[in-house]
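Every protein chain but one is kept in place in this view of the complex.
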Amino acid sequence: MSRLKVELPGLSMRNPIMPASGCFGFGKEYANYFDLELLGAIAIKATTAEARFGNPTPRVAETTAGMLNAIGLQNPGLVGVMNKELPWLSQFNTPIVANVAGTEIADYVETTAKLSKVENVHAIELNISCPNVKQGGIAFGTIPHVAAELTREVKNVSDKPVYVKLSPNVADIIEIARAVEEAGADGLSMINTLLGMRIDLRKRKPILANGYGGLSGPAIKPVAIRMIHQVSQAVDIPIIGMGGVQTAEDVVEFMLAGASAVAVGTANFTDPFVCPTIIDELPGLLDELGVDKVTDLIGGSWKTCNVHL
Amino acid sequence: MSRLKVELPGLSMRNPIMPASGCFGFGKEYANYFDLELLGAIAIKATTAEARFGNPTPRVAETTAGMLNAIGLQNPGLVGVMNKELPWLSQFNTPIVANVAGTEIADYVETTAKLSKVENVHAIELNISCPNVKQGGIAFGTIPHVAAELTREVKNVSDKPVYVKLSPNVADIIEIARAVEEAGADGLSMINTLLGMRIDLRKRKPILANGYGGLSGPAIKPVAIRMIHQVSQAVDIPIIGMGGVQTAEDVVEFMLAGASAVAVGTANFTDPFVCPTIIDELPGLLDELGVDKVTDLIGGSWKTCNVHL
Amino acid sequence: MIKKDWLTISKQETIAANIMELTCSGPLAKQMTEPGQFLHLRVDSGDDLLLRRPISICDVNVEKETVTMLYRVEGKGTRRLSLKQEGEKIDVLGPLGNGFPLDATERGETAILVGGGIGVPPLYYLSKQLKNRGVNVIHVLGFQSKENVFYEKEFSELGETYVVTADGTYGEKGFVTDVIKEKQLSFDTMYTCGPTPMLSALQSTYSDRRLFLSLEERMGCGVGACFACVCHVVGDETGTSYRKVCTDGPVFPVGEVVL
Partner (left out) sequence: MIKKDWLTISKQETIAANIMELTCSGPLAKQMTEPGQFLHLRVDSGDDLLLRRPISICDVNVEKETVTMLYRVEGKGTRRLSLKQEGEKIDVLGPLGNGFPLDATERGETAILVGGGIGVPPLYYLSKQLKNRGVNVIHVLGFQSKENVFYEKEFSELGETYVVTADGTYGEKGFVTDVIKEKQLSFDTMYTCGPTPMLSALQSTYSDRRLFLSLEERMGCGVGACFACVCHVVGDETGTSYRKVCTDGPVFPVGEVVL
């Protein structure tokens, strides 16, 4: 099955499929459903320096073809992840992407410095969609120079390649992508969730206790595809694509747009077997499309066609 | 049925429902399906100074719970609209919102100056999502001072109230909203479409001939609700809400978020009778919710509740 | 006049590889008198597939209030439609568009109906009506391969019928245009529906004849409001003239629109 293989900075993936951060916990639960060694990689839940409980409930709400979440980065903190979650995951021969979050640059730096030294962490994924307390709560990911600075500081201390996870809630995604590339990012993950909201008609208040939440699922796929298409042509670092992936067809669409690997988030909730199912169906779909190796797809929508955008 | 009445600058609406610009042509087609006097108002297709053919086809693509369009502002031009479309519409006692587009400020000014003098045009809707040729193709709507300048110039020449239609493809919608409010906007329309894309797996190229297109439909509703919730608390001018409205429940959700009236776009394509159906169902839903007048709903999610965001 | 209604599925079956024959009934069928018009189907009431699907009218029994459509299972919508059972209802908008002009052919004249693949269905209702009016009908039907051929018998009952497959696995081998030439088929009017390359070939070969072409384009509204389905007009120098496939077409006379 070497036709599914993908080599990315730090990640030697047997196939291009990984669960997306926050949608797969630290792997334990889904290990009851299938062998985690089937996966190309695993992006674990965001880790912050300190343990966090996160937001009050309700934390999720359904929307048409999507869902909102405002989990609030609940996690056992750096120590908990290093002492408990990562050792448990080390039984699997599957590269781990450690997602890192924080509210100040120092948080990110501390967490990355330690996490990136753990043997079975193969790459760091910087979640720059978090609100930055120093900048009055504006997300790091919406201001190019802030995103770049964060990337640079984190790269300085990281023992492993760093993927910066971009927020789609910006006017010009290319600008941010270029800024973090210049600051030394080894790769990009995109997209994180779109900021959204739902209101309970009877209670006259937001369904989420937090008010706003992140929109994910197939509803946002066209935005993800567009941004990956834009960014992959503007940078030289690889992209892990995500946003509404549910099927092998979706994976191909993301790779044609310019992604080198693909993460599956919300779809795990709809179907806990979605990742192995996609991996299973990919070879047949490649045959149907006359594609030899999955890597041949990367950027196929702009590498081989003469449409100017 | 005065409980459905809404009074907005220039628009005395018998109910809060209007078809959204670009999704209802100039009314002729849907007049075959129902009486246009049932509607609260009608937003007609974008008018540009000169007639435009628009983009090559395919111009639409379906996405999960949404659609992409890249019509490219096809329209008969100012003269065509003034000589043919508006006179035909004058037979209906329903206020007309004339949507204005362009690629330079001068285009907008010229078009508004003339259109706003037409008797049955009751308000101007400035489509600031159009790419600005002078600014290298970046949309007017993504840069606050550009949006403000455009608003100011157009307000200078307009005989009728001006609603500025905001693009959701920005990091900070409040900033833009405030900028156009200060520049004299009488109201806001939000949201326009999110920029998206779909790729044909077999042809390895975008489904839309134009590559990218605007995402509309229920998929984007949570983004619209969130932006309206944010902006309605930050400005003092009324908002015409839109983005994925399909049902009377959706209308209530938009109004609770902070909209004073609601436009229905994509849903007209799914069901040509959607506007009259919603209007029909609104009173029953108000009863169910114990609401007397539809205007009592406006901003209800933040006016009456103590959730802080 | 009703324009949107629920039709009830009375029969649905596979008649060739991926080709379904769907028969529905309901009073709306009574209005489907013009061959070449289409119906705009809402596959189901789920919100994931928002757009309607345009499908041509293939046959109508006005008295029995039934309409038959043939469609190819392509993507999500037609796949889901193909799972619908007898007795289920579908939301249908139509009949829409301008169909084939019957009166372009006089009684006693010969019309040749040229179809390609999933463009074949609307020609069936057309052929029946032409024949009823005393027109002599010839059919040239092109398909990819043997397994894709459908309605050969039905067309044969109305007039001379040539089936052509691209791979030669059934009938003549090649393109419909080859067969028309080889067999030296003569005609007064030509009506055609099929893939754009086929239409282009016919348009350039028979540009001086009475030729009517049915076009396909991605649609939004299907009723003329959204400008999704436009095409340029031949000879328009401004570049801003247009025809809408959904309301001005789908059938156009040769030389009117740019293919």
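Each chain gets a letter, A, B and C, in the order it is written, and its residues are counted from 1.
The working rule: a residue touches a chain if its C-beta (ideal position, glycine included) is under 8 Å from a C-beta of that chain, and two chains touch if they have at least 3 such contacts.
For clarity, every value in this text was computed on a predicted model and none was experimentally measured.
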item: Visible chains that the absent chain touches, using the contact criterion stated earlier; value: A, B, C
item: Touching the absent chain when the full complex is considered, from A:N15, A:T47, A:T64 or A:S301; value: A:T64
item: Of A:G40, A:G102 or A:G217, the residue in touch with the unshown chain; value: A:G217
item: Contacting the left-out chain in the complete assembly, out of A:N15, A:N132, A:S167 or A:Q246; value: A:Q246
item: Chain B residues that touch the omitted chain in the full complex; value: 64-65, 218
item: Interface with the undisplayed chain - residues on chain A; value: 22-25, 28-30, 32-33, 45, 51-54, 57-62, 64-67, 69, 71, 74, 76-77, 217-218, 246, 266, 268-273
item: Footprint left on chain C by the chain that the document does not show; value: 44, 46-48
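The rule is simple: only the chains that are shown with their structure count from here on.
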item: Central chain of the complex, centres being mean CA coordinates; value: B
item: For chain A paired with chain C, centre-to-centre distance based on mean C-alpha positions, whole Å; value: 46
item: Intercentroid distance (Cα basis), chain B paired with chain A, Å; value: 33
item: Separation of chain B from chain C, taking each centre as the mean of its C-alpha atoms, in whole Å; value: 36
item: Of all residues in chain B, the ones touching two or more other chains; value: 64-66, 218
item: Junction residues of chain C, two or more chains touched; value: 47-48
